[in-house]
Each structure stands twice: as structure tokens, then as C-alpha cells.
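My questions will all concern the structure given below.
Here the complex is missing one protein chain, while the rest keep their positions.
Should a chain be cited, it is by its letter among A, B and C, assigned in written order, with residues numbered from 1 in that chain.
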Amino acid sequence: MQEEKKISNDASLIPPAGGGEASFPGQIHETPGGGIVLSKLDDVINWARSNSLWPLTFATSCCGIEYMAVAGAKYDFSRFGFEVARATPRQADVIIIAGTIVNKMAPVLKRLYDQMADPKYVIAMGACAISGGPFFYNTYSVVKGADHVIPVDVYVAGCPPRPEALLHALIKLQEKIKSGLTREQIRTAKD
Amino acid sequence: MFIIKYIKEVYRGVKSLLVGMKRTLYYFTHHKEIITQEYPDNRDTLVMAERFKGEVVMPHNEKNEHRCTGCQACELACPNGTIKVIFKNELTPEGKKKKAIDKLVYHLELCTMCNLCVEACPSDAIKMAQTFEHSVYDRSELTKILNNPGSKIMDGVE
Amino acid sequence: MWSFSHIANELHEWLSSIFNPTWTLVIEMVLAGVAVIGLFAGLGLVLVLMERRVAAWIQIRLGPNRVGPQGLLQSLADTLKLIVKEGLTPNGADKLLFNIAPFIAMIVAMLLMAPIAFAKDFQLWDMNIGVLYVSAVSSIMVISILMAGWSSNNKYSLMGAMRSGAQIVSYELSAGLSILTIVVLTGSLQISDIIHSQATGWWIFKGHLPVWIAFVTFIIAVTAETNRAPFDLAEAESELTAGFHTEYSGMKFALFFLAEYINVFIVCAIGATLFLGGWMPFHIGNLTDFNRVMDYIPSSIWFFGKTFFMIFLIMWFRWTFPRLRIDQLLNLEWKYLLPISMINLLLATAMAILGWHF
Partner (left out) sequence: MFEEVGTTTEGDIIINVGPQHPATHGVLHLVITLNGETIKKVEPHLGFIHRSIEKMCESLTYRQFIYVTSRMDYLSSHINNHACALCVEKGLQVEVPPRAQVIRVLMDELTRIASHELWWGAMAMDLGAFTPFFHAFRERESINDIMEETCGARLTMNYMVPGGVMQDLHPDFQKRVKEFLQLYKRKIHEYDELVTGNIIFQNRMKGIGYLSPEDAVSYGCSGPAARGSGVSCDIRKVYPYEIYDKLEFDEVLETAGDSFARYMIRLREMQQSIRIIEQLIDNIPDGDFQAKTKAVLKLPKGEFYQRVETARGELGVYIVSEGGTTPYRIKFRSPGFSNLSVLDHIARGSKLGDLVAMMGTLDLVIPDIDR
């Protein structure tokens, strides 16, 4: 269903062959009614996706403890439906990079990301995952930001961030999924 | 005897399981024990501890003046190069050139909230704010300029 | 009084008045199929939400409460998401087996629906070997798990599947023996006969000690058979990441997930039927007024109430106990449950012959 929409978008970008109104054989026209149905369905799917973000249990260092605190009773991310933490990447929707990614870990992170089923999202939690943080200068082994390895949707600063800050990041991610925009669209919309 | 030992074993095991089940049933039925704070709903009432280190800010007064002299003590104290001070030359009313800060660049994405810059600042120009909602879609938004545009140093701060 | 059987009969009469008997049967079968699938979806949604709420309250937190009113739409959102999520098939997997394994799990769960009496005279198929059918079909479940584990080409999956195989094969024994206790007391394998034999009182009250012991062994054995904690060795999260369904994603994973909950529902329904009287209301001896009030409550509510009570018991176990180790699991079956349920069966037989039960 999403594929279909993509095709129709692409087709509308191609100028009709031979100029004028003559339609290319097999070309799919965007019909107003169909578009509405599709976009409504997209909204419903985006609603479902945003409300059922299952995280991967992936914690490398200190931020993992705050991630556990978010899972804990006081902050409780199950209120949003995030509590189904999956240990296998195949079933997870969002990978929360909680901690430092070092050079030896980077291929593993890439592989985990590749193993996840689409759609997948990434949150970079804490200074280390965003930019290397305290290990930005003076070290030889730390990746200077997880976004050198995999694309990141939401960055949450802090060392480690408060549990509320991680919840805020998850809400931000929900907003992003509901809007249906890609990373590039958000970036260009801002400029 | 074997059979008595066997029965005792079963009894002891079942009892220990029942004790645990009683405890969980207690929590299942006593909802006043729930300690969950509902974060996005309690934003208005959520008060951070006054010493909580959320990010470094530079307070300005109502005349858009700050207290930073540009001594670079914070930049030197910072263990991981979070703060950069960029200078400009300003003309004083007497027509003299004076060195002042142009921008105090603060990399929130590098900051580890260690408080060493605030401790090092001789003129109390920077402090820790209690904000924590720092999540963004784009990493470049985390690089901040602490002084407001067009701000000046407060009179009397050397 | 309003009841399911009433509706079913009227529907049957209406259909027979329009179509000839063959077509009536075909249409009724299709309707039953649709109803079962609908019940599946509904039960899946309700049970998943129930599990999450029970877990949350035991764990001093709130649980899902933001999606829809009181979080009621949470499991709907999860299901929708899983349907539209990519379903991966790993490169080294045996594609055919990998893809049909979740459907086998689902079909087995559906087959088990057949002999269950959901309300008074409301049953898909009241066969004369109902109980035997249930225990026979439920053991096919292990095939789907073995298939999933083997075809995934993943060592974790394989180990999970092997554990599950050993576990289900052993616990079938004591589950069967505890079911036999009731069969001995009733003298029939037919589900409707077993329910009618409890019109004067449920077996859990009538049968004293042997039935209590059988009830406890039954709960333990079916918890193990449905791979629920503390017997969730097949998917032991901290040991085997996700066990036999490590490589499954999207809808295929959702089918396994759903099949687990449907299986829980079915074994609890069987347990409620055998020990707690199925749809039979609660009666106390000669208190006619009280009994009349109890009769007034629809039979379907009695059935679902008892079933959900047993489901709660199984969830309660899950969120209280640590997991057993594989050798301890087998020890528990072969050294404790099996001898106990065998002696118990003897006791029950003696009791049935001597007529010591009420």
C-alpha cells in the first residue's frame, strides 16, 4: 500500500511524455479520493507505529542505567506502550544507543541496525552516543558520534540524560513518526 | 525416612512459592503503592532539585548584560573542550579598543555536566540551569551560543 | 432467557428456511470460522492488555494508559504495527518451514477451539472424545515450535526449540493424568457430559483432595505446556535472547505471540470446564433463592469469568517466580509431578469406585 503511493508520487514527478495531456501508458494518476483514503490509512498506520515503539535492549555503558530507570516503576515508559523491550533486533522498532560506541563496537551496531525489520528508528542517548562526549578529544578508540555509523532520528543530550529527558526524546520520536516526515524532510523544512 | 523427607521437601517448596505470591498479590491489590510519576502530564508541577545540572547557561539582566569578562577560565577548566570563547574588539565610550567576548560557544552535545566550569568562573557569569528537555532532531541544534545577540558586559564586572 | 444457544438455533432455523441442508451446513461452517477468527483477534487484544496491566500493578507501576481511553487501544496499536512491519526471512533459513511454522501454531490453536463449550448448549463440535481430542491436538503445538527453531538457522532458536520439545513432551504426561482424574470421576470423555456432571457442584468442591491435587498439577503442567514463565525456557530472554522465535519479525512473530495467548486461553478454558464446572453457575445445596440468583447470571459470563480467573493465576505465576533451569524443569516433572499425579489418579479411581465423592 505504501509502495503504491510511492509509485504514484514518482509518476507525478515525471512530465507526461509527448507533452500536453497525453498520458503515458501504464501511468498511475493520483485520484483525489484515493489519495485521501491512502493518507488516512497512512495516518492510522503512523498512529499505530508511534504508539508501539518496542526498544531493543542495547546498552553499552552508563546511559544504560538511566534507560533501566526509565523502564523502572518511577518513570515507567510502559504508559506509552514502550515496555516490550525485545532482546532480538528482528522484533525491535527503536534502538536506543545508550552509551559509548567504540571502534570495535561500531560494526556490531551497524549489524544490529541492519538486522532490524523496517520501519526502524534510532535514538542517540547521551553525550557519548551523540558526539563521543567526554571521549571526543584525547582518545583513540571512540566513534565520534553514533550517526557516523547509523542514521539517528532523535538526539538527547545529557551525561547521562535524566529519565524524563529520555521520555521527552521518545515523545519527540512519536511526534516525528506521526508527522510521517523523513529525516531529510525535517532538516530541509527547518532551513 | 524417604517418604517423609519427600513430603517435607514438597511442602517447603510450595510454601516458599506461596509466600512470594502473597507478596505480589499484595502489590496487585494495593494501588497506593504505585510510585509512577507521569512525566509529560506533570510537567507543570515537576520541580528539579536546585543543584541539578541540566545545561550551562549565562544569565542576562533586563538590559541584556552579562557578567562574562572573557577570561577563559571555563574553557581551560573544561576537561573535554565543551566551551569556546570567541573574542571581538569593542570601542569603549572613550574611544579605546577593548577586548570583549563575541560568542561563548557551548557544545551541549559534548557536555558532561561536571560543574568544573562553573566552579572555575571568577565572576559568576555562567551557571547550571535545571532544564533537561534537550532532545532534538538535528545534532547541530545542540551547539549553542550562550550570550544573547548584542549583549554587553555588565558595568563593574572586571 | 437470552442465551447463545437461542441465537444459534434461530440462525439455524432461518438459514434452513432459505437454503437446502447442505448449503446451510456450509454457511454455518463459514460463519463459525469467521466467529472463531473474530474471537481470536478479540481475545488476543484483551489478553495482551490484561497481561500488561497485571504486570504493571504487581510491579508498582501504572502500565499502558495513554493510548486511547485508559490505554485500551494499546494492543490494537501493537497489532496494527506488527501487521505493517517488515517480515524478514533470514538468508540461511529453510524458507518453506520458516514461513509456515507460525501458521501451524495458529491452526493448532484454532483446532483446539472446537470442543470448548462457551455457554450453555453453545459449542462448535460436541464430540464424544472431546478431552482426548484436546490433549492430542495440543501436543501438535510442539511441532510448530520445533519447525520454527530448526528452520531459523540460528543456534539460539535451535536450543529454544529443543528445550521446548523436551518440556512439552514431558509435561503432556501429568497434564493428561490430571485430566484423567476428572474423566475417571465422570466416566465420560465428552465435554458436555463432564459439564453436566457438575450440575450438583463443581468437581473442585465435590472431589476433595484428589481433585485439588489434580487441579494444582494441571495448572503447573499447562503453564509449562504453553511455555509461560516460570517455564518459559523456550524463549528464555536472558539466556537465548528470544528463543525459538529469535529470527521472526512482523506478522509472523505476531502469530506466535497471539498463539501463545490463545493457547493460554484454551488451556484455562479446559481447566475451567474440568474443575470449575464450565458454564455451570455456582450453587449451594438447598439455598434455592441464592441458586436462582446465580442461575440468572448468563452462562457465558460464568464460563468467561472462570477462564479469566485461571488466566490471572497463570499471569500471577509469571510475574512472581524466577525461571527454572532445564534439568530442574525435567526433575520437577519426572520426580515430583508425575509420581504425585499417578498416585493421585489411583486415589481418584478408588474414590470413584467407592463413591466417596459427593
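Keep in mind that, in the parts below, a residue touches a chain if its C-beta (ideal position, glycine included) is under 8 Å from a C-beta of that chain, and two chains touch if they have at least 3 such contacts.
Every value quoted in this text rests on a predicted model; they were computed, and no experiment measured them.
Remark: the absent chain touches shown chains A, B, C in the intact complex. For the chain missing from the display, the contacting residue among A:Ala87, A:Met125, A:Val149 or A:Ile177 is A:Ala87, taking the whole complex into account.
Checked against the full complex, the candidates C:Gln59, C:Ser75, C:Ser249 or C:Ser299 give a single residue touching the omitted chain, namely C:Gln59. Among C:Phe40, C:Phe118, C:Tyr133 or C:Tyr156, the one in contact with the hidden chain is C:Tyr156. Interface residues of chain C facing the missing partner chain: 55, 58-61, 155-156, 159, 163, 229-230, 232-233, 236-239, 241, 319-328.
Listed here are the chain B residues that touch the chain not shown: 12-13, 16-17, 19-20, 22-24, 27, 35, 49, 51-53, 77, 79, 112-116, 119, 128. Panel shows chain A; residues 56-62, 64-66, 68-69, 72-74, 87, 89, 99-100, 102, 104-105, 108, 112, 134-135, 137-142, 159-160, 162 of it touch the chain omitted from the view.
Definition applied: only the chains that are shown with their structure count from here on.
Distance from the chain A centre to the chain B centre is 25 Å, each centre being the mean of its Cα atoms. One finds 50 Å separating the Cα centroids of chain B and chain C.
Inter-chain spacing, taken between the CA centroids of chain A and chain C, is 37 Å.
Residues of chain C in contact with two or more other chains: 59-62.
Multi-chain contact residues of chain A, defined as those touching 2 or more other chains: 73, 76, 79. By the touch criterion stated above, chain C contacts chain B in their complex at residues 54, 57-62, 316-317, 319-321, 336, 340.
The residues of chain B lying in touch with chain A in their complex are 34-40, 46, 54-55, 79-81, 107-113, 132-139, 142. By the touch rule above, chain C contacts chain A in their complex via residues 52, 56, 59-67, 71, 73-74, 76-82, 84-88, 237-238, 241-242, 245-250, 253.
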